[in-house]
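For reference, the structure I am asking about is given below.
Below is a slice of the complex: some chains, not all, each in place.
Labels run A and B following the written order; every chain starts at residue 1.
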Amino acid sequence: MFIKKYFEEIKLEENRITLGRTITETDIVIHAGQSGDFFPHHMDEEWCKTQPFKKRIAHGTLIFTIAVGMTAQLINEVAMTYGYERLRFTKPVFIGDTIKVKVSIKEKKDHKKPNYGLVTELVEVFNQHEELVMLCEHILMVERKSQA
Amino acid sequence: MFIKKYFEEIKLEENRITLGRTITETDIVIHAGQSGDFFPHHMDEEWCKTQPFKKRIAHGTLIFTIAVGMTAQLINEVAMTYGYERLRFTKPVFIGDTIKVKVSIKEKKDHKKPNYGLVTELVEVFNQHEELVMLCEHILMVERKSQA
(Lines give C-alpha, C1' and ligand atoms only; values in the text may rest on other atoms or scores of the structure.)
Protein backbone atom coordinates (compact mmCIF):
# COMPACT_ATOMS: atom_id res chain seq x y z
CA MET A 1 0.00 0.00 0.00
CA PHE A 2 1.25 3.45 -0.90
CA ILE A 3 1.37 6.06 1.86
CA LYS A 4 2.90 9.50 2.27
CA LYS A 5 4.68 10.01 5.55
CA TYR A 6 6.78 13.17 5.58
CA PHE A 7 9.96 13.93 7.52
CA GLU A 8 8.01 16.02 10.07
CA GLU A 9 5.60 13.14 10.71
CA ILE A 10 8.29 10.65 11.68
CA LYS A 11 8.83 10.65 15.44
CA LEU A 12 11.98 9.71 17.32
CA GLU A 13 11.72 6.43 19.26
CA GLU A 14 8.67 5.41 17.24
CA ASN A 15 9.00 1.70 16.53
CA ARG A 16 7.31 -1.33 15.00
CA ILE A 17 7.90 -5.08 15.24
CA THR A 18 7.23 -7.48 12.39
CA LEU A 19 5.65 -10.89 12.42
CA GLY A 20 8.04 -13.82 12.83
CA ARG A 21 9.57 -16.04 10.19
CA THR A 22 11.30 -19.37 10.63
CA ILE A 23 14.58 -19.68 8.75
CA THR A 24 14.55 -23.01 6.94
CA GLU A 25 17.06 -25.25 5.20
CA THR A 26 15.21 -24.30 2.03
CA ASP A 27 16.00 -20.62 2.57
CA ILE A 28 19.69 -21.44 2.86
CA VAL A 29 19.76 -23.68 -0.20
CA ILE A 30 17.90 -21.12 -2.31
CA HIS A 31 20.16 -18.36 -1.03
CA ALA A 32 23.28 -20.34 -1.91
CA GLY A 33 21.79 -20.79 -5.34
CA GLN A 34 21.04 -17.10 -5.73
CA SER A 35 24.29 -15.77 -4.31
CA GLY A 36 26.62 -18.48 -5.58
CA ASP A 37 28.06 -18.79 -2.05
CA PHE A 38 28.34 -22.52 -1.33
CA PHE A 39 30.77 -22.17 1.57
CA PRO A 40 30.73 -25.22 3.85
CA HIS A 41 29.51 -23.05 6.75
CA HIS A 42 26.12 -23.10 5.02
CA MET A 43 26.19 -26.25 2.91
CA ASP A 44 28.27 -29.00 4.55
CA GLU A 45 26.68 -30.47 7.65
CA GLU A 46 29.59 -32.86 8.24
CA TRP A 47 32.20 -30.12 8.22
CA CYS A 48 30.03 -27.91 10.45
CA LYS A 49 30.01 -30.67 13.08
CA THR A 50 33.76 -30.13 13.41
CA GLN A 51 33.40 -26.38 13.94
CA PRO A 52 32.63 -24.43 17.14
CA PHE A 53 29.09 -23.58 15.95
CA LYS A 54 28.37 -27.32 15.20
CA LYS A 55 25.54 -26.75 12.71
CA ARG A 56 25.01 -25.12 9.34
CA ILE A 57 24.46 -21.37 9.69
CA ALA A 58 22.50 -18.96 7.54
CA HIS A 59 24.41 -16.64 5.21
CA GLY A 60 24.67 -13.09 6.54
CA THR A 61 23.22 -11.83 3.28
CA LEU A 62 20.23 -14.14 3.76
CA ILE A 63 19.40 -12.71 7.17
CA PHE A 64 19.86 -9.18 5.85
CA THR A 65 17.66 -9.95 2.83
CA ILE A 66 14.87 -11.49 4.86
CA ALA A 67 15.03 -8.85 7.59
CA VAL A 68 14.80 -5.99 5.10
CA GLY A 69 12.03 -7.83 3.27
CA MET A 70 10.06 -8.37 6.47
CA THR A 71 9.97 -4.62 7.03
CA ALA A 72 8.75 -3.93 3.47
CA GLN A 73 5.06 -3.45 4.26
CA LEU A 74 4.06 0.07 3.36
CA ILE A 75 5.50 2.00 0.44
CA ASN A 76 6.25 5.52 1.60
CA GLU A 77 6.16 7.53 -1.62
CA VAL A 78 8.07 10.43 -0.11
CA ALA A 79 11.01 8.39 1.20
CA MET A 80 13.87 6.53 -0.46
CA THR A 81 16.74 4.43 0.83
CA TYR A 82 20.01 6.36 1.05
CA GLY A 83 22.05 3.45 2.38
CA TYR A 84 22.86 1.16 5.28
CA GLU A 85 25.43 1.59 8.05
CA ARG A 86 26.92 -0.58 10.79
CA LEU A 87 25.59 -3.90 9.55
CA ARG A 88 26.61 -6.52 12.12
CA PHE A 89 25.86 -10.23 12.49
CA THR A 90 25.98 -10.68 16.26
CA LYS A 91 25.00 -14.33 16.55
CA PRO A 92 24.65 -17.18 14.09
CA VAL A 93 21.18 -18.05 12.82
CA PHE A 94 20.57 -21.77 12.55
CA ILE A 95 18.03 -23.77 10.56
CA GLY A 96 14.79 -23.72 12.53
CA ASP A 97 15.42 -20.41 14.28
CA THR A 98 12.56 -17.92 14.07
CA ILE A 99 13.37 -14.25 13.62
CA LYS A 100 11.48 -11.00 14.12
CA VAL A 101 12.57 -7.50 13.18
CA LYS A 102 12.25 -4.35 15.25
CA VAL A 103 12.56 -1.01 13.49
CA SER A 104 13.00 2.15 15.61
CA ILE A 105 13.57 5.72 14.59
CA LYS A 106 17.00 6.52 15.98
CA GLU A 107 17.93 9.87 14.50
CA LYS A 108 16.62 12.70 12.32
CA LYS A 109 19.04 15.04 10.57
CA ASP A 110 19.04 17.83 8.03
CA HIS A 111 20.09 17.07 4.48
CA LYS A 112 21.93 19.50 2.24
CA LYS A 113 18.88 19.60 -0.03
CA PRO A 114 16.52 21.77 2.06
CA ASN A 115 13.36 19.91 1.06
CA TYR A 116 14.68 16.61 2.43
CA GLY A 117 15.69 15.26 5.81
CA LEU A 118 17.69 12.17 6.72
CA VAL A 119 16.08 9.56 8.97
CA THR A 120 18.05 6.76 10.61
CA GLU A 121 16.08 3.61 11.38
CA LEU A 122 17.70 1.14 13.73
CA VAL A 123 16.93 -2.34 12.39
CA GLU A 124 17.32 -5.12 14.96
CA VAL A 125 16.74 -8.80 14.29
CA PHE A 126 15.97 -11.11 17.19
CA ASN A 127 15.71 -14.90 17.33
CA GLN A 128 13.15 -16.91 19.31
CA HIS A 129 15.29 -16.58 22.45
CA GLU A 130 15.12 -12.76 22.19
CA GLU A 131 18.80 -12.72 21.29
CA LEU A 132 19.99 -10.03 18.89
CA VAL A 133 21.32 -11.79 15.77
CA MET A 134 21.72 -8.85 13.39
CA LEU A 135 21.50 -5.10 13.45
CA CYS A 136 22.07 -2.24 11.08
CA GLU A 137 21.09 1.35 10.46
CA HIS A 138 18.90 2.11 7.51
CA ILE A 139 19.30 5.69 6.28
CA LEU A 140 16.37 7.20 4.42
CA MET A 141 15.98 10.47 2.59
CA VAL A 142 12.49 11.76 3.36
CA GLU A 143 10.70 14.75 1.85
CA ARG A 144 9.71 17.59 4.14
CA LYS A 145 6.01 18.39 4.09
CA SER A 146 6.68 22.09 4.52
CA GLN A 147 8.57 22.07 1.23
CA ALA A 148 6.34 19.78 -0.71
CA MET B 1 39.23 -23.94 -1.25
CA PHE B 2 40.56 -23.24 2.19
CA ILE B 3 43.54 -20.91 2.51
CA LYS B 4 45.29 -19.14 5.38
CA LYS B 5 46.10 -15.53 4.67
CA TYR B 6 47.17 -13.65 7.78
CA PHE B 7 46.82 -9.98 8.62
CA GLU B 8 50.48 -9.32 7.78
CA GLU B 9 50.07 -10.91 4.36
CA ILE B 10 47.23 -8.63 3.25
CA LYS B 11 48.61 -5.63 1.37
CA LEU B 12 47.01 -2.21 1.04
CA GLU B 13 45.71 -1.43 -2.47
CA GLU B 14 45.79 -5.12 -3.39
CA ASN B 15 42.68 -5.83 -5.45
CA ARG B 16 40.84 -8.44 -7.44
CA ILE B 17 37.96 -8.32 -9.92
CA THR B 18 35.39 -11.07 -10.28
CA LEU B 19 33.87 -12.57 -13.38
CA GLY B 20 30.66 -10.96 -14.60
CA ARG B 21 27.08 -11.99 -14.01
CA THR B 22 23.96 -10.86 -15.82
CA ILE B 23 21.10 -9.87 -13.54
CA THR B 24 17.96 -11.58 -14.84
CA GLU B 25 14.24 -11.29 -14.34
CA THR B 26 14.54 -14.70 -12.69
CA ASP B 27 16.93 -13.32 -10.08
CA ILE B 28 14.43 -10.60 -9.20
CA VAL B 29 11.46 -12.96 -8.99
CA ILE B 30 13.38 -15.45 -6.84
CA HIS B 31 14.63 -12.61 -4.64
CA ALA B 32 11.11 -11.28 -4.15
CA GLY B 33 10.11 -14.79 -3.17
CA GLN B 34 12.95 -15.15 -0.72
CA SER B 35 12.71 -11.70 0.85
CA GLY B 36 8.95 -11.26 0.69
CA ASP B 37 9.49 -7.83 -0.87
CA PHE B 38 7.02 -7.57 -3.78
CA PHE B 39 7.17 -3.79 -4.08
CA PRO B 40 6.05 -2.59 -7.53
CA HIS B 41 9.53 -1.16 -8.18
CA HIS B 42 10.62 -4.77 -8.74
CA MET B 43 7.43 -6.57 -9.72
CA ASP B 44 5.05 -4.30 -11.65
CA GLU B 45 6.26 -3.44 -15.12
CA GLU B 46 3.23 -1.26 -15.83
CA TRP B 47 3.70 0.90 -12.76
CA CYS B 48 7.43 1.19 -13.44
CA LYS B 49 6.66 2.68 -16.85
CA THR B 50 5.08 5.63 -15.02
CA GLN B 51 8.16 6.21 -12.87
CA PRO B 52 11.39 8.12 -13.64
CA PHE B 53 13.43 4.89 -13.94
CA LYS B 54 10.87 3.42 -16.45
CA LYS B 55 11.75 -0.25 -15.89
CA ARG B 56 11.71 -2.78 -13.07
CA ILE B 57 14.82 -2.46 -10.89
CA ALA B 58 16.65 -5.07 -8.87
CA HIS B 59 16.21 -5.07 -5.08
CA GLY B 60 19.16 -3.52 -3.24
CA THR B 61 19.42 -6.67 -1.16
CA LEU B 62 19.66 -8.73 -4.36
CA ILE B 63 22.63 -6.75 -5.64
CA PHE B 64 24.28 -6.91 -2.23
CA THR B 65 23.65 -10.69 -2.04
CA ILE B 66 25.00 -11.42 -5.50
CA ALA B 67 27.97 -9.08 -5.11
CA VAL B 68 29.02 -10.63 -1.81
CA GLY B 69 28.46 -14.10 -3.27
CA MET B 70 30.58 -13.32 -6.33
CA THR B 71 33.52 -12.53 -4.06
CA ALA B 72 33.13 -15.79 -2.11
CA GLN B 73 35.83 -17.78 -3.86
CA LEU B 74 38.49 -18.70 -1.33
CA ILE B 75 37.76 -19.48 2.31
CA ASN B 76 40.34 -17.73 4.45
CA GLU B 77 40.37 -19.80 7.61
CA VAL B 78 42.01 -17.06 9.64
CA ALA B 79 39.51 -14.31 8.75
CA MET B 80 35.89 -13.69 9.67
CA THR B 81 33.39 -11.01 8.74
CA TYR B 82 33.03 -8.32 11.38
CA GLY B 83 30.42 -6.31 9.52
CA TYR B 84 29.65 -3.98 6.65
CA GLU B 85 29.74 -0.16 6.49
CA ARG B 86 28.59 2.53 4.09
CA LEU B 87 26.44 0.33 1.89
CA ARG B 88 25.16 2.54 -0.95
CA PHE B 89 23.13 1.82 -4.06
CA THR B 90 24.40 4.48 -6.44
CA LYS B 91 22.53 3.54 -9.60
CA PRO B 92 19.60 1.24 -10.36
CA VAL B 93 20.37 -2.20 -11.77
CA PHE B 94 17.96 -3.28 -14.50
CA ILE B 95 17.08 -6.68 -15.89
CA GLY B 96 19.80 -7.59 -18.39
CA ASP B 97 22.57 -5.53 -16.79
CA THR B 98 25.80 -7.40 -16.18
CA ILE B 99 27.75 -6.70 -13.01
CA LYS B 100 31.31 -7.29 -11.85
CA VAL B 101 32.75 -6.74 -8.40
CA LYS B 102 36.06 -5.15 -7.51
CA VAL B 103 37.46 -5.76 -4.03
CA SER B 104 40.37 -3.59 -2.84
CA ILE B 105 42.13 -3.48 0.51
CA LYS B 106 41.41 0.00 1.77
CA GLU B 107 42.59 0.04 5.36
CA LYS B 108 44.33 -2.09 8.00
CA LYS B 109 43.86 -1.32 11.67
CA ASP B 110 44.70 -2.75 15.06
CA HIS B 111 42.03 -4.58 17.00
CA LYS B 112 41.71 -4.56 20.78
CA LYS B 113 42.46 -8.29 20.76
CA PRO B 114 46.22 -8.21 20.07
CA ASN B 115 46.24 -11.37 17.93
CA TYR B 116 43.79 -9.88 15.43
CA GLY B 117 43.79 -6.98 13.03
CA LEU B 118 40.90 -5.30 11.23
CA VAL B 119 40.95 -5.17 7.45
CA THR B 120 38.60 -2.98 5.43
CA GLU B 121 37.83 -4.21 1.94
CA LEU B 122 36.22 -1.71 -0.40
CA VAL B 123 33.60 -3.61 -2.42
CA GLU B 124 32.56 -1.87 -5.64
CA VAL B 125 29.99 -3.20 -8.09
CA PHE B 126 30.07 -1.99 -11.70
CA ASN B 127 27.61 -2.54 -14.54
CA GLN B 128 28.49 -3.21 -18.20
CA HIS B 129 28.90 0.54 -18.78
CA GLU B 130 31.58 0.69 -16.03
CA GLU B 131 29.18 2.68 -13.87
CA LEU B 132 29.36 2.17 -10.13
CA VAL B 133 26.00 0.72 -9.01
CA MET B 134 26.80 -0.31 -5.44
CA LEU B 135 29.59 0.03 -2.95
CA CYS B 136 30.25 -0.89 0.65
CA GLU B 137 33.04 -1.56 3.08
CA HIS B 138 33.49 -5.09 4.30
CA ILE B 139 35.26 -5.23 7.67
CA LEU B 140 37.12 -8.42 8.48
CA MET B 141 38.84 -9.58 11.64
CA VAL B 142 42.03 -11.36 10.56
CA GLU B 143 44.47 -13.31 12.72
CA ARG B 144 48.03 -12.06 12.98
CA LYS B 145 50.62 -14.61 11.92
CA SER B 146 53.05 -13.39 14.57
CA GLN B 147 50.52 -14.35 17.24
CA ALA B 148 49.28 -17.56 15.72
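Details
The rule is short, and it goes like this: a contact is a pair of C-beta atoms (placed from the backbone, for glycine too) under 8 Å apart; a residue touches a chain by one contact, two chains touch by 3 or more.
The structure presented is a predicted model; accordingly, all values stated were derived computationally and were not measured.
Here 2 of the identical protein chains are placed; the entire complex in the file holds 6 of them.
We adopt the following convention: only the chains that are shown with their structure count from here on.
Between chain A and chain B the CA-based rotation angle works out to 180°, given as a multiple of 5.
One inter-chain figure worth recording: chain A and chain B are separated by 16 Å, centre to centre, where each centre is the mean of the chain's CA atoms.
Of all residues in chain B, those touching chain A in their complex are 21, 27, 30-31, 34-37, 39-40, 59-62, 64-66, 68-70, 72, 75, 81-89, 136.
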